[in-house]
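Of the protein chains in this complex, all but one are displayed in their positions.
Moving on to chain A:
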Amino acid sequence: MQDVRDALYIGHRSDGTLTRRPMSPHLQVYRFRLSMFLSIANRAAGVAAAAGSVLGVCWLNAASKGPESFKKVQKVTRNPLGKLALAGWTLALVYHFVAGLRHLAWDAGYRFEKKEINEDGPVAVGVTVGATLVLLASIFGVAACRSRKKKKAS
């Protein structure tokens, strides 16, 4: 035994002889649970939200630079692929927000029993999907109305 940490892996068999205990088992030995997916999804959503925020800063920068830079950004935001990216960013932000509220509740000592966590998981999924759809419909709806109004005016 070279490393002091190995001491923690040494255990006793029932007959008293020493044994090397197994390391923690890997993901594939566990049955799939919604809570484990929601946990890693929160982290993934945080990373995606961060990446989208960087693009959001680019939008802000283009707006402050002038009409020509802003037109370039509009080419992205009005492109179907750009819209898909915006939808993905929205989904990531909404889920990270919902999961964050759950974390704040857990930290305050609420809804942290196993039963409650399993009850809240599907609710979190429903709220995320619903809020994302409503938000996207409103954003694209408002944008469409605005461009129609502008066409009428010109």
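We take it that a residue touches a chain if its C-beta (ideal position, glycine included) is under 8 Å from a C-beta of that chain, and two chains touch if they have at least 3 such contacts; residues count from 1.
Everything below uses one rule, namely that contacts and distances are computed from a predicted model.
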| item | value |
| --- | --- |
| Protein name, per the UniProt record, of whichever chain is missing from view ("Acyl carrier protein", "Chemotaxis protein CheC", "ABC-2 type transporter transmembrane domain-containing protein" or "Succinate dehydrogenase hydrophobic membrane anchor subunit") | "Succinate dehydrogenase hydrophobic membrane anchor subunit" |
| Option touching the unshown chain, where A:L84, A:L101 or A:V123 are the choices | A:L101 |
| Absent-chain interface as seen on chain A, which is shown | 1, 4-10, 17-20, 22, 43, 46-47, 49-50, 53-54, 57, 60-64, 66-67, 70-71, 93, 97, 100-101, 103-104, 107, 135, 138-140, 142-147, 150 |
